[in-house]
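Here it is: the structure, laid out below.
Only one protein chain is missing from this complex, and each of the others stays in its spot.
Which chain is which? They are A and B, in the order written, and residues in each are numbered from 1.
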Amino acid sequence: MHLTDPNALIDRMAAAMRPLLRPDCALVGIHTGGVWVMDALAERLEVELPRGVLDISFYRDDFSRIGLHPEVKPSRIPFEVEDRHVLLIDDVLYTGRTVRAAMNLLFDYGRPASIRLAVLVDRGGRELPVCADFVGQALDLGPDEHISLQRDAAGMLSFIMKGAGA
Amino acid sequence: MKIRIRNGRVVDPASGLDAVRDIHVAAGRIIAMGAAPADFHANLDLDAAGLVVCPGLVDLSVRLREPGFEYMATLETEMRAAAAGGVTSLACPPDTDPPLDEPGLVEMLKFRTRNTPGPRVYPVGALTWKLRGERLTEMAELQEAGCVAFSQADAPLVDTKVLLRALEYAVTFDLPVWLRPQDPHLAHDGVAHDGVVAARLGLPAIPVPAETVALQTILLLVRETGARVHFARLSSRAGLDMVRRAKHDGLRITCDVGVHHAHLSEMDVADFNANCHLVPPLRSIRDREAIRHALAEGLVDAVCSDHAPVNDDAKELPFQEAEPGATGVELLLPLTLKWARESGVPLIRALDLITRRPAGILGVEAGVLAVGGPADVCIFDPDAPWTVSPKTLLSLGKNSPYLGMELQGQVRYTLIDGHLDYKRNHH
Partner (left out) sequence: MNGNLQLNADGSLRHLLTLDGLPARILTQILDTAESFISVAEREVKKVPLLRGKAIFNLFFEPSTRTRTTFEIAAKRLSADVVNLNIATSAQSKGETLLDTVANLSAMQADMFVVRHASSGAAHLIARHVEPHIHVVNAGDGRCAHPTQGLLDMFTIRQHKGAFHNLRVAIVGDLLHSRVARSQIHALTTLGCPEVRIVAPRTLLPRDVDHLGVHVHYRMDTGIKDCDVVIMLRLQNERMQGALLPSPQEYFKYWGLTPDKLRHARPDAIVMHPGPMNRGVEIDSDVADGKHSVILNQVTYGIAVRMAVMSLLAGG
């Protein structure tokens, strides 16, 4: 399986998004990988848009099984969500449960005019009817395979693969 | 019934005997020690090889919970538990309901206990009517009914003038008065030693001066009246020091400690274990060490179990609301042995504290193995380990700080008045 460099993927995504941006848009990254992608996208988009961060720990549907994440971070939405066009950003789209939780969380801040979803990688395996509007790369990974994004001290992004196909 | 106890290690603190001997019992008495008398044919032959044969234990404080507290324990169960603990004579405090303040109540108790298998029971009469600390009881009549001493049990005696008069009246008939020294004001509402643990847990506290202030008052009144006073359940180093000085001055006083106080301290309260809610409170480690030394030194005249069976409903409450006390009559022997082992005290001296010396305080013929004397005998395995549990305790009270722990020393047979009153079936 061919993995593209995440920075190249982000270049492509930024190019696809640019024509659709409006002044009443906002970027919202899902903690932590989604926030890195959001920051990288924002650099390339060349317009100043408000940015927010969501930590979905309090909204996970597997809480009663695995408990609270030990390093839960506050969500920060420093703008009015009401009537805003939100671009929700995450690193990897898998079951769709994280996106479901993030949308619930977002609605607790207000009623956005629209939500579009941008992900760096869509690895398949959906369990909920969720579909991304912007996809950096689509991969077909098995349940034993695992992909995640990491960021080094210099801010460079890279993928890590684990499991059967790695 | 003729009984022969064969090959046991006979330990009798009164005579200083510590040797393997056969003991021959007939008609409730010891008729020979050593060679069998001519024509002696035992109906019962007890093999005591490897076991210790000592005088039946004498316990200065065992609550039988009758009358009035039958929901906690009954006379039958607790007398059986006492026999299982090797106890053949016991004093029961007057804190029943109603308290033992009338001759009729004492006669009834004597009658009931005489007709129940188990140890000889010596009631301690109430010093004041209803233990209220206001009016004197009919002490002379109570003595005739069977009371061996008079006490307030754990009830406060607030009015010092009443205390003085009670001592003076007791002197008139040379009656012994047993007092647990505690100033009621300083102890008011307290449930734990006024130390580091009470400070941490926020438990209402009883300071050491609650004991020493009361002790000083009583000692001054003893000097004044010449009363025969026995101090029950001393708990503090400072208190023991005062008794040491008073004894040195020649005062006619004796004292005892509860066996749990020789082992436990305030630290055992640190997890709110209500089974360690005792009266007086478990004090500091320094106080406990002082108790252990005072026992070894001979300052303390007796160790008692201060047996207080409590039902679960009264114990399974927040610490300060839980009924105080621990079941103990079955632990008196193993805990005394434990102290002796840990302190390097010879067995014969340890047994002295639970046989001859408390018998002397009671003023009864007990606590010795003597030819012609009553055949009250305790036969135990000094090394046998056993685990304290609701199943192994015969007492209805399962409230022990030692639940789940292993102790060494187990009674095999108890003879009372020449009868085999208790025999352990499994060992």
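Going forward, a residue touches a chain if its C-beta (ideal position, glycine included) is under 8 Å from a C-beta of that chain, and two chains touch if they have at least 3 such contacts.
Please read all numbers here as calculations on a predicted model, not as lab measurements.
Remark: the absent chain touches shown chains A, B in the intact complex.
Note on the undisplayed chain: of the listed residues B:201, B:384, B:403 or B:420, the one touching it is B:201. For the chain missing from the display, the contacting residue among A:108, A:127 or A:144 is A:108, taking the whole complex into account.
On the side of chain B, touch with the chain left out of the figure occurs at residues 194-196, 198-205, 207, 270-272, 274, 313, 316-321. Counting the whole complex, the residues of chain A in touch with the unshown chain are 55, 57-59, 63-64, 66-68, 70-77, 81-82, 104-105, 107-110.
Definition applied: only the chains that are shown with their structure count from here on.
Chain geometry summary: the mean Cα position of chain A and that of chain B are 75 Å apart.
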